[in-house]
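Pasting in a structure now, in structure tokens, and then I'll have a few things to ask.
Take a look at chain A:
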Amino acid sequence: MQEILQYTWGALVSFVVAFTVGITYMGLNRKITARVQNRIGPPWYQNFFDVLKLGSKETSIHHGVMQHMGPAFIMVTAVMSLLIIPILNDNRFFPNLNFHGDLVFLLYIMVFGPLGMALGAGQTGNPNSAIGVTRGLSQMVGFEIPWVMALVALMIQYKTTSIVDLMNLQAETGRWLMFTSPFAFLAAVLAMLGMFRYAPFDIVGAPQELASGPMSENGGKYLFVMMSAGSVFAFAKLTLYVDLFMGGANNLIILVVKTFILYLIPMLYGIVSPRYRTEQAIRYFWGWPSLFGLLAILQAVFL
Partner candidate 1 sequence: MEEIKSTIIQRIKTHFSDATEKEYPYNRVDFSVKKETIPAILFYLKDEMGFKHLSHISCIDWLEENEFEVVFIVWSPTDKIKVFVHTRVDRENPVMDNVDMIWRQANTYEREMREMFGIQFTGLEAPEEFLLEDWEGPPPMRRDFDTEAYATNTYWERPGREDAKDIRETIEKRSGEILPDFAKKYTR
Partner candidate 2 sequence: MREKATTLYIGPQHPGITGNMMVRVKVEGDTIVKATTEVGYLHRSFEKLIEKRNWLQSFTLLCRFCVPEPDPVEESYARAVELLEGREVPERAKYIRVLVLELARIASYLLWYGGQSASLGLYTIGQWSVGDRNYILDLFEELTGGRVYHMYIWPGGVRRDLPKGFENKVLKTMDYLEKRLDDYDDLMFDNTIFRKRTQGVGIIDKEKAVEWGVVGPPLRGCGIRSDIRIDDPYEVYNKLDFVVPVEEGGDIWARALVRRQEIRQSIRIIRQVLDNIPAGKYYNKIPNPQKWALPKGDAYTRTEAVRGEVGMYVVSDGGTHPRRAHFRGAAYVHAITLLENLLVGENISDIAAIMNSLGTCPPEIER
């Protein structure tokens, strides 16, 4: 009983932390983008207002059950990945559900969200949504290849499928995996650009073409759920990268610093990039990132 309570409490705390940090990051993204663009920009807490407003909007549309389920699927994905990914090295404050094979499970669960979104968007009957979803799924096929390759390389190299094991390994040797398996890190970071859906890989919801794609029929509370899930998921992904490649974090401040540095990569790349078309994006991911992934596997097998 004690344990269950502790886990529930841990999950709640993790969620709140992830939500806050994720939303703040998005606000900082807007602020930094504005500074690059010669503007003052909104305050860093602007996205809290946006989320609150979206949550307080009324909804009077109904396209069918799946439309309501779509955002929920994304939220579930975000929360589930958050529960599996260890937040800190020391598991006392943020207990989570780690088990052997959670890396493989993560690979599966991270695809679940976009699929849910696809179902939800399909139900709305908006052609923009349908095309956006097709693009999103094709682009996912693109970046999943280097991402899976990088993870497989790690699994082979260190003979484990548990994130906690990898973290412990880094803590024991004192060497981050980004140095011991650099190719896997490169492949994973390049895949991350696609995962975050910032420019140049934001064709999914490109406003100039699809009027925000899968979300075009979702306003108000749907968008609220999607935005919150997006920020939680962003934090979860960044934490996973920190756990896997940057030696985890001993306390929240270090975690925030490390995740923010990682977050800067897609953000800054996005500010100065136009967007790729879908087939160009896929070609990009199947080029250098996949090559790095392959090298990582070769390194894992032969070294």
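Criterion applied: all candidates are chains of the complex that A comes from, given by their letters.
Keep this in mind: a contact is a pair of C-beta atoms (placed from the backbone, for glycine too) under 8 Å apart; a residue touches a chain by one contact, two chains touch by 3 or more; residues count from 1.
As the structure is a prediction and not an experimental result, all values here were calculated from the model.
Between chain A and the candidates 1 or 2, touch in this complex occurs only with 2. Note for the complex: chain A touches candidate 2 at residues 33, 36-39, 127-128, 130-131, 199-200, 202-203, 206-209, 211, 271-278, 280.
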